[in-house]
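Input: a single structure, listed below in structure tokens.
Note that one protein chain of the assembly has been removed; the remaining protein chains are unaltered in position.
Each chain carries a letter (A, B and C) given by its place in the written order, and its residues are counted from 1.
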Amino acid sequence: MTDLETFRLQTRAWLEDHAPASLRDAAESRGPGGFWGGRRAKDAPADERRWLEVMAERGWTAPTWPKAYGGGGLSAAEARVVDEERRRLQMPPPLVGFGLKMIGPTLLRFGTEAQKQEHIPKIVRGEIRWCQGYSEPGSGSDLASLQTRAVLEEGEYVINGQKVWTSYADQSDWIFCLVRTDPAAKKQAGITFILFDMDQPGITVRPIPLISGASPFCEVFFENARARPENVIHEVNAGWTVAKALLQHERAWIGELFAGSVAGAREELVGLAREYLGAPEGPIPDALTRDAITRVAMEEDAFLLTLERAAQLTRAAGGRPGPESSVLKTAGTELNQERCALAVQLAGPQALGWEGPGFTDRELTLARTWLRSRGNTIEGGTTEIQLNIIAKHVLGLPD
Amino acid sequence: MTDLETFRLQTRAWLEDHAPASLRDAAESRGPGGFWGGRRAKDAPADERRWLEVMAERGWTAPTWPKAYGGGGLSAAEARVVDEERRRLQMPPPLVGFGLKMIGPTLLRFGTEAQKQEHIPKIVRGEIRWCQGYSEPGSGSDLASLQTRAVLEEGEYVINGQKVWTSYADQSDWIFCLVRTDPAAKKQAGITFILFDMDQPGITVRPIPLISGASPFCEVFFENARARPENVIHEVNAGWTVAKALLQHERAWIGELFAGSVAGAREELVGLAREYLGAPEGPIPDALTRDAITRVAMEEDAFLLTLERAAQLTRAAGGRPGPESSVLKTAGTELNQERCALAVQLAGPQALGWEGPGFTDRELTLARTWLRSRGNTIEGGTTEIQLNIIAKHVLGLPD
Amino acid sequence: MQLIRSETEAMLATSARKFFTVNSPLERVRALRDARDETGFSRELWAQMAELGWTGMLVPEEHEGMGMGMSELCVVLEEAGRALAPEPFLSTVLLSAQLIARAGTDEQKDRWLASVARGEATLALAHHERGARHARARVETTAARGEDGRWRVSGRKAQVEDGHVADALLVTARSAGAVDDPGGLCLFLVDREAPGVSVTRQRRVDERNIAIVELRDVELGDDALVGPAGAAASALEPVLDRATIGLCAEMLGSMTRAFEDTVAYLKERKQFGVPIGTFQALKHRAARLFMGLTLARSVVMAAARAADDDDASAEHVAAMASLCKARCSDCFLHVANEGVQLFGGVGMTDEYDIGLFLKRARVAEQTLGDAAWHRDRWARLIGF
Partner (left out) sequence: MQLIRSETEAMLATSARKFFTVNSPLERVRALRDARDETGFSRELWAQMAELGWTGMLVPEEHEGMGMGMSELCVVLEEAGRALAPEPFLSTVLLSAQLIARAGTDEQKDRWLASVARGEATLALAHHERGARHARARVETTAARGEDGRWRVSGRKAQVEDGHVADALLVTARSAGAVDDPGGLCLFLVDREAPGVSVTRQRRVDERNIAIVELRDVELGDDALVGPAGAAASALEPVLDRATIGLCAEMLGSMTRAFEDTVAYLKERKQFGVPIGTFQALKHRAARLFMGLTLARSVVMAAARAADDDDASAEHVAAMASLCKARCSDCFLHVANEGVQLFGGVGMTDEYDIGLFLKRARVAEQTLGDAAWHRDRWARLIGF
């Protein structure tokens, strides 16, 4: 038996002992993508908190991160085993969020030893929930034009300005934020990447109502908010380098997220067709509907294979996602849009409800999910920006 | 009975007397779009020449042009009647080509009295076949960058340079040509619109073999070719104004041409489906094929209605097509491409032949027509240029 | 066929544009939504539109109407569509009053048509049933004639536009035939307050007013029948086709407005120091949308003219309605999807208007047959 096989058996046994039975089969059912942790999650269900605790104790919320910062210290192959065995038990991931997927990897790459020591263990344990302070009202696709100012006064940065599209800012503890520290410099050159606590008087957060009825994004207003200089990542005025690296992690993560929401599209769509077109089994009788489902389902398979291929390429290239992550982001989000639009189409007039009565709970999710999906190709860098990136950085087309 | 009804009865009687019976039902069968005339058409079939002659005698090759220049002097409504009655007899148009559709209308607008007297009667009578000297190897979409030089020497313009994509230059008698007369001026400002005879020693014409196997376009080389100054249209160095106006006639004409090739798409496609999918009558059994045909056929109807609406708008606006003609050009050419691609799809492997044996004559046209159709969105101003025009001149989007 | 507007139509368009601009900004639609307004539209505005003659455009002159055609009404509907006005044109003017005008008795006409033209009565067609999708004859509601000669109607209708306020409901019910059989359908005029009728308001993504109408042994006499028993399909078909054309005109207005707003945003929003409308990729997409709208306008205009042409066969009008609805459904969704994308983040917020058009696009697409249904039907009508 290889070491890896032994590791698998041990992992399996350990997971079977420690995974709360109440969470099995629950995979995607609670919260978007899983448990997000943080200071405000104290009232989360006990089983979710327990699951986080046992996994975090071994560092298995971040299995490949160094043990020195609370990570699991596993090899990529071992981490895969942990993941596979967890899925075998149909357990949700113990922790998800911007800490693990964005600021954590960024700190490991750009942070000082002290910064790693301070922040990473709390990320691993899900103690701090992070949000991302990037976009501003005047700086969407043109991110580098951002205007939020940070001025060093008496040993602290004093921050004034406004961020927008800050996901879950209303539920987050800390923010990683792009601020302008040198207004005189060329726009990319005057930006600093800094971390600070959201729980302070100078910060106001307002959720933004979306067309889908939900409000996952917020406006964040800074009025003399404070940040410590030791929480500047990389160097002052060199934040753009950090910001770009982090964006590649973001895009790769969005790809993964859509793998989650996209996987099973086929079953969902076929199920809707069987229900609403009245074909309990066998080939779906309406050839056009069947073809529409087939196209989405084939796209799903191709996308999932591409995601896996990209992961293998990234591993082979030393772990950092490249500009090709823009392909994943674009393909994944557009696929999700097609899936959602087709689901609405399949349920026909019954997919048009906003509230009851006359629509089932399931039906009521269809239009809202479809409406929400339209934002997928905007958030996390618009499709237009992704295509620019591919054209410039992958194909080398001139500016 | 209204005057117009009287005119219709007279026209009908006259056409029945004068339209060669041998051409009836022949509508589209000879040459692309009809009879192109010109000095080299002396060997054309006698019935085609006769049909041209009798129609030209009344000016009905150009029914709305002034009688003073050989035109028919008819109102738009009367011209419509002539057209409808001709179609009722299933007669082809007596004459088609660049003279009637492009340089003629341009001369009527920009030409001097002498120029109109010299050229228009010959156009009406189909004596001179015209070609269009616009594009150059380095100046395609960026037409205004053209380099062909014309220098006034001893009372004549001496022309040196090269044109490309000159349709039917090898069969044409005269050319309307854009030449650079002031190399120092800003690029649009140094261009002159001039006419000259192709039958002279300084001109070499080489047909360009296309992927479809045909060679409708030519390269034209000028080595000290000669033109008379009295054949400058509008003013020296003001040719760009003329050129642009003519392009709108061209686009509108291309729209009409595609109306011709597109009309009947439905019957053709349904026929192919019945033959190759084996469904002699009733609904076409393959729902996907039927839907594909339906989409093209509905697009055809929408396009033809739009063409008619555009013609009515143009008439209401005083007769000059506007930048909206770019919509017609783009929609018509893309529709033709879809039609040709679907025809190939319907005939399946039997549409793949280049020559016999093993393919019927009809089958052998399918792939070549499809290949040729790919050029539709390039010639006459690429789709990209048309979209630029719509964005700028119709929607007013900034440069 | 004249495919451009007559002078009268152009004048009508101008005055309708002005009317809706002044009286029906999009804030009005939001306010009705956010207040969960019980009526869901403005009776005052409806009365003003009646004064302008719009509610009675299709009503014959002998019933106080204008006796005009679809072409004129479509001009008004297009402007209503620009404003996303929720007034009951579809339910009352296009569907119910037309059914009564075509198939009703003199008494029924006298009772309702002038009242509709005056903007007093609103009516609703209770026809759609859950699960029917777009099938026009998928009716399970039953109409049984008892030994007393009275009808008893039972069933459940869903997404009945303006059913919550209609003074009377036009209810389809089956007296014979299997579930998808066009034969055997009856059309009854039912008072909304009649015993056995219960109406429940529904909420749809576009906030247009719809309701569930339940009928439990609703007792009706022959005087409630609109047209002969069992023959309702022959009245329904042409009315549904004309209503489809009217809906398309409304959609055309909505998508044109959504497009114009998007183009305006492209000129105004700056990124990288320039208006985003300078970016060629966005320009080309805007130009494509314009092309789509241009073709859509042609078919809507042609369909309205066909509906007004006494020489046009019912099949021709039906084909034109399908040509138009298939295209408008696809085009409106395309315009709205692209609109949200080009607005970017703010396009996803409830605060901006483009999302209202996106929601309306989806509902309109599903109303009176979706694009796939109309393409299939068109091909059938054409004969392949």
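Just so it is clear, a residue touches a chain if its C-beta (ideal position, glycine included) is under 8 Å from a C-beta of that chain, and two chains touch if they have at least 3 such contacts.
In this text, all values refer to a predicted model and were calculated from it rather than measured experimentally.
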Legend entry - Residue among A:120, A:205, A:293 or A:367 that touches the chain left out of view: A:293
Inset, instruction - Tell me which residue among A:6, A:22, A:312 or A:360 touches the hidden chain in the full complex. - result: A:312
Inset, instruction - With the missing chain put back, which residues of chain C would touch it? List them for me. - result: 279-284
Legend entry - Absent-chain interface as seen on chain A, which is shown: 266, 270, 273, 283-284, 290-291, 293-295, 297-299, 301-303, 305-306, 308-309, 312-313, 316, 324, 327, 330-331, 384, 386-388, 390-392, 394-399
Legend entry - Touching residues on chain B - with respect to the absent chain: 135, 138-142, 145, 164-165, 208-212, 217, 276, 288-289, 344-345, 348-359, 367, 370-371, 374-375, 377-379, 382-384, 387
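Throughout what follows, only the chains that are shown with their structure count from here on.
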Inset, instruction - Identify the chain whose mean C-alpha position lies nearest to the mean of all protein C-alpha atoms shown. - result: C
Inset, instruction - Look at all chain centres (mean of CA atoms) and spot the one farthest from the centre of chain A. - result: B
Inset, instruction - Quick one: report the Å distance separating chain A from chain C, using the average Cα coordinate of each chain. - result: 42
Inset, instruction - State, to the nearest whole Å, the distance from the C-alpha centre of chain B to the C-alpha centre of chain C. - result: 42
Inset, instruction - Using mean C-alpha positions as chain centres, tell me how far chain A is from chain B in Å, no decimals. - result: 55
Inset, instruction - Provide the list of chain B residues touching at least two other chains, using ranges where the numbers run on. - result: 291
Inset, instruction - For chain C, write out the residues touching at least two other chains, lowest number first. - result: 372
